[in-house]
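Complex shown without one protein chain; remaining protein chains in place.
The block that comes next holds chain A.
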Amino acid sequence: MGEMEQLRKEAESLKDQIIVARKGFADTTLQEAVAGTAVVSRVQLKTRKTLRGHLAKIYAMHWGAGLTQCVSASQDGKLIVWDTLSTNKVNAIPLKSSWVMTCAYAPSGNLVACGGLDNMCSIYNLKGKDGNVKVMRELASHTGYLSCCRFVSDSEIITSSGDCTCILWDIETGTEKTIFAGHLGDCMSLGVAPDFKSFISGACDYTAKHWDIRDGNCTHTLSGHESDVNAIGFFPNGNGILTGSDDATCKLYDLRSDQELITYQDATIMCGVTSLAPSLSGRLLLAGYDDFNVNIWDALKAERVGVLAGHDNRVSCIGVSSDGMACCTGSWDSFLKIWN
């Protein structure tokens, strides 16, 4: 008993010291630093295409590394690869389990992955010899639902799960290479760094964590949110981390200063954030909410500069294409929309 008390005291004292040290580095706030910068002008994006074909709630979508293709997953048990320009379905892949919660497109364009309540990550080869899309691997070892997955390359993929861990897999052998444990709540989403050397995860313990892929260690834990962190993504410079939470706010953290830079919130926004994506320069933050809208924020000034209203149910996923030219939103209303 005594030792536990001592250890706890030590931890608390360290936390206090860190708070003091952080204050020492906080010679200004982001808000003060951008006081002289003008807000970007109102952003008005229009729906250019509506992708119809899913028959139930869409839970996830992910752009390919190319300029026009993306993949979406719906609870109708289908994974669809779309050519967003023509709105044609390039592939419609039937899934074994219809309770899918996430999907991902490999940067090479050769593979897609998905997973959900089956606790597995299934990898599909889009460029098989006979033209048929088949399951290539089933990565099973998580003891909770698969909330998110992202390819590092055609050989490796990272998954996050309701069992509070993230795993780096070797796809070829179907084995776990590294288990990233530390979160105290379901991991809800993850994002890979632009240099592929690290990744970030958001969880129901209200925190976000930054992990080194190579040595498996958690290098930063970022807190401040008052509820589940549902969405996470890197700021394009690779140093900033954007998070979206059920507390109806988004936050920007920086790894170099190890603290929160700014919060994106408004008294009239009451519903949780489900998904987010920065624009190419990072100046704009697009976030999808439970109230069916997407709000566009000036990321530096933390002011709302636009709204995408077009879905008839929750916006569950959002993504910006690789050259920043288009934004795609997916919703529980079973439609995907392309905006720019």
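Throughout what follows, a residue touches a chain if its C-beta (ideal position, glycine included) is under 8 Å from a C-beta of that chain, and two chains touch if they have at least 3 such contacts; residues count from 1.
The rule is simple: contacts and distances are computed from a predicted model.
Colleague: Choose one: "Regulator of G-protein signaling 6-like isoform X2", "Large ribosomal subunit protein bL32m", "NADH dehydrogenase subunit 2" or "Phox homologous domain". The correct choice is the protein name in UniProt for the chain not shown.
Modeller: "Regulator of G-protein signaling 6-like isoform X2"
Colleague: Any idea which of A:Leu261, A:Val294, A:Ile318 or A:Leu336 touches the chain not displayed?
Modeller: Checking each option in A:Leu261, A:Val294, A:Ile318 or A:Leu336, the one touching the absent chain turns out to be A:Leu261.
Colleague: For the chain left off this view, which of A:Gly115, A:Gly162, A:Gly244 or A:Gly319 is in contact with it?
Modeller: With A:Gly115, A:Gly162, A:Gly244 or A:Gly319 as choices, the missing chain is touched by A:Gly162.
Colleague: Counting contacts across the full complex, list the positions on chain A that touch the omitted chain.
Modeller: Those residues of chain A that touch the unshown chain are 3-4, 7-8, 10-11, 14-15, 17-18, 21-22, 25-30, 33-34, 37, 40, 43, 45, 48-49, 67-68, 84-85, 99, 101, 117, 145, 147, 152-156, 162, 170-173, 184, 186, 188, 195-196, 204, 206, 214, 218-221, 226-228, 235-237, 239-240, 246-248, 254, 256-259, 261, 267-268, 270-272, 279-284, 290-291, 293, 299-300, 307, 309, 312-313, 323-327, 332, 338, 340.
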